[in-house]
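One chain of protein is taken out of this complex; the other chains stay put.
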Amino acid sequence: MILQRKSFLVLALPALAVLVIVSIYPFVACVNNSFRFYDLTRPSEGKPWVGLTNYGLLLGDVRFWHSIKVTLYFVAFGVGAQLLLGFAMASLLNSLERVSKVILPVFLVPMVIIPVVVGLNWRLMYDQTLGIINYLLNALGFPSQPWLGSGFHAMLSVILTDTWEWSPLVFLILYSGMKALPTEPYEAAKIDGATGFQILTNVTLPLLKPVILIAILIRTIDAFKWFDTIYIMTSGGPGMATETASMYSYLIAFNFFNIGKGSAFSVLMLALVNVFCVFYARIIPREGGLG
Amino acid sequence: MKRRLVGFGVVLLVCVFGMSGFAFAQKPYEGVTVTVITWDTATARAIEKMLPEFEEKTGMKIDWNVFSEPVLREKVMADLAARTGVYDIFLLDSWQTARYARAGYVIPLDELLATKRSEYFCEDFAPVYLDALKYDGKLWGLPYYGVVGILMYRKDLFEERGISVPETVDQLTEAAAKLTDKSKQMYGIAMRAIKGEDNPIISTSWTWVFGGEWLDENMKPGVTSPEFIAGVKWFEDLLRNYGPPDVSRYSWLEVQNIFVTGHAGIIFDASDFVGRIEDPELSQIVGKIGYALAPAGPCCPITERYPSHLFTAGMAINADSKNVDGAWLFLQWMTSKEVQQRSVGMGNTGITSVSVLQSEEFRSAYPTAVPVILRAMELANPEYMPHIPEYPELCEIIGTQISRVVAGEATPEEAMKVAYDEMYKVLEQAGYYK
Partner (left out) sequence: MRKKQKPLWYLCAALVILLIFFLFPVYWIFVTSLKTRVQAIALPPVWIFRPILSNYIKVFSEKTFIRAFSNSLVISVAAVFLSALIGIPAAYAFSRCKFRFKSNLLFWILSTRMAPPIAVIIPFFLLFKDLRMLDSHLSLIVVYLTFNLSFLIWLMRGFFEEIPQELEEAALVDGATDLQAFARIALPLAAPGIVASVILSFLFSWNEFFFALILTRKVAQTLPVMVSGYIGFMGIEWEKMSAAAVAATLPVLIMSMLVQKYLVRGLTMGAIK
């Protein structure tokens, strides 16, 4: 540890101050609202304290649990796929030095497009009759698929679109991570005659652990909250196959105008995300550099 | 001395002219800004073009904001939650009227109508649209955009295969069957069945003509009645057999697209489709479209129960508005006969004034559709959807369950049982069963 306490404060205080000031009030307000009856269709009744009523209503709601289940599938499979694909992209570009300058911005494009447009575009592409994906499948001799028409397919399609959109984020984090690695270990490994695969598993991956962790954390946190493209592509359907927690809580807060229940929902989601993140942070020990 | 007199005279003249000019420049609403937020429709575009005239005449500045439906609801909601009163006039559709009225977010217009009616006020709003904006005996908005349900079909295909316009639901099923050729991706019929609050306006039009009701006389859910379930079953079978394979995800957009690309023979949806499906910039079937009244269900003739698909978008005045007088004047202007008449030429098909609907200009714009629309408006009955504050919750429940049936996730009986339980919970919590 090389930093003095004073220097630590100088370096870290501005950021901490901003975070505290800006985020404390809304968070406290949200928790406060979750313990109250706060229904915008009945403003005359005010915001009386109701204790755990909102939480009780939600925890007893089958639809709530279903939305949590859908969210877990979405996060688990989505983040998993993005991790694999992002790592593949990063490794690939790392090996193909000459084209990396051109390919890098290209790889970033999917996540750069405004999500609303991404959602609409994929919705049209997934149309069973008029969509381009089935058209191409048919041209290659495969039958049309009900991409958004059956529960199972819809879940798949939503995850596929999400992977398409956000693998570039994982890619960018991992790629820059690879670029920041020192060269010594690699030279040493080559001298030792290690194969490419051995280098990958024994040198690259361990060194990249801190960066991999942050990629997983960020994607998990964002995937839990994710709303835009799913809403546009399926509205949570067919049936309730793709109704995630964020969509159901949106319904409660913005269609049914029940802010109290929506706040309670969000607090529960926050708790769930926290559990996940603690879990990841424990499993992936942060031995990064050689220090 | 003379020069001084002349100088004095000039000054006097200047003052006189200046003051009279000042008097002329004083417009009634000089310095008042009225903020409006509404849906981005062809109507809104037309009105936006005409705003400068209104501003010129009254001195009022109009802060005009347009957004799509869910987005608008979010913005208005934030405004209402904070009671900022930023939007003097906002869109109040027939679904939200009861809710907002009871919550006190909008002011009743009856008194303003009685005391401050201006020359702009449209005297002949279609009753069916005006009633949709009433609650608890008062009027809460002026109808800005209205639609009814009509059948739209490929008249070229009907002629080719000798199909006549269906007048009963069974004939509709037959017609759809004759038009369906799945190997060629040609589907007899397409209607909205997407999960959520978007499909009941269509699907419960049909359960209505089967004799089903959302609520019975005791305000208990009526969705498990044999009539209602028969209607849901008919809806499911029709779409499952003769509709596109992924119809359970169809919103108005998919229904429109499948029709204008020539892959659906019949659709049942809002009358304002007319403007778009006859637009050569969008549609591949211009000139091949026929319009007809929707068929009757087994329970009664269409004069008693018509598949109404009734929807009205109104404009209401914010209870926290600081410019009520100015807002009221603008509200009357933007829904006035003159503005509606002129908007016909700019693509507006959601006209709410009867005389404009019957006008030469509207008739000649869509000659085959207009008589059908007019007759449908006479037959339409807003009763098929209850006009209560809990409407949005009930609508979402029914829509989701019917969508599940069409998707094959549940039988009509199972799904309607779930709907019954959820609707019961909502109504119970709202205090209807005390």
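Order as written gives the chain letters A and B; numbering starts at 1 within each chain.
Throughout what follows, a residue touches a chain if its C-beta (ideal position, glycine included) is under 8 Å from a C-beta of that chain, and two chains touch if they have at least 3 such contacts.
It should be emphasised that the depicted structure is a prediction, and the values quoted were computed from it without experimental measurement.
Participant: Of A:Thr41, A:Asn54, A:Thr129 or A:Thr234, which residue touches the hidden chain?
Facilitator: A:Thr129
Participant: So that we can see where the missing chain sits, which residues of chain A does it touch?
Facilitator: These residues touch the chain not displayed: 1-4, 7-8, 10-12, 14-16, 18-19, 22-23, 25-27, 29-30, 33, 88-89, 92, 95-97, 99, 101, 103-118, 120-122, 124-125, 129-130, 132, 135, 164, 168-169, 172-173, 175-177, 179-184, 186-187, 190, 195-196, 207, 210-211, 213-214, 217-218, 221, 224-225, 227-228, 246, 249-250, 253-254, 259, 262-263, 265-267, 269-270, 273-274, 277-278, 281, 286, 288-291.
Participant: Of the residues in chain B, which ones touch the absent chain?
Facilitator: Chain B touches the chain not shown through residues 39-42, 63, 65-69, 71, 74-75, 78, 81-82, 84, 86, 252-253, 257, 260-261, 263, 270, 272-273, 276, 280-284.
Quick note on the criterion: only the chains that are shown with their structure count from here on.
Participant: Based only on mean CA positions, could you tell me how far chain A sits from chain B in angstrom?
Facilitator: From the centre of chain A to the centre of chain B is 37 Å.
Participant: List the residues on chain A that touch chain B in their complex, please.
Facilitator: Going through chain A, the ones touching chain B are 40-44, 127-130, 144, 146-151, 154, 234-240, 243, 251, 254-257, 259.
Participant: So in the complex, which bits of chain B are touching chain A?
Facilitator: Checking each residue of chain B against chain A gives 70, 73-74, 77, 80-81, 99, 102-105, 185, 187, 194-198, 244-249, 251, 254, 257-258, 261, 263, 389, 392-393, 396, 400, 403-404, 407, 409-410.
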